[in-house]
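In this view, the complex is presented without one of its protein chains, the others remaining in place.
Here is subunit A:
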C-alpha cells in the first residue's frame, strides 16, 4: 500500500515540522495565523524564484546562444 505509507510518512514529516517550530504547542487560532504566514512566505518565495530565475536564465541562454554568431552587433544590446 504505497499510498498509505507515503501518507503516513508525510504526516510524520508534518509532525516533525510542528515540533521544531513549536506549533505543536499553539492554540488553533495561533496555528492558523502561523501557517498562513508561512504559506504566504513560501508562495512569495516560489513566485519570486520563478520570475527572477526565469528572466535571468532566458537572458543567459540568449547571450550564450547568439554569442558565437554576431559578435560585435549583439554585444552592445546585451550589455546594459
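We take it that contacts are C-beta pairs under 8 Å (C-beta built on N, C-alpha and C of every residue); 3 or more make two chains touch, one makes a residue touch a chain; residues count from 1.
The criterion applied here is as follows: contacts and distances are computed from a predicted model.
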item	value
Protein name as given in UniProt for the chain not displayed, "serine C-palmitoyltransferase", "WD repeat-containing protein 74", "Aspartate aminotransferase" or "Proteasome assembly chaperone 4"	"serine C-palmitoyltransferase"
Subunit A, residues in touch with the chain not shown (by the definition above)	15-16, 18-27, 30, 34
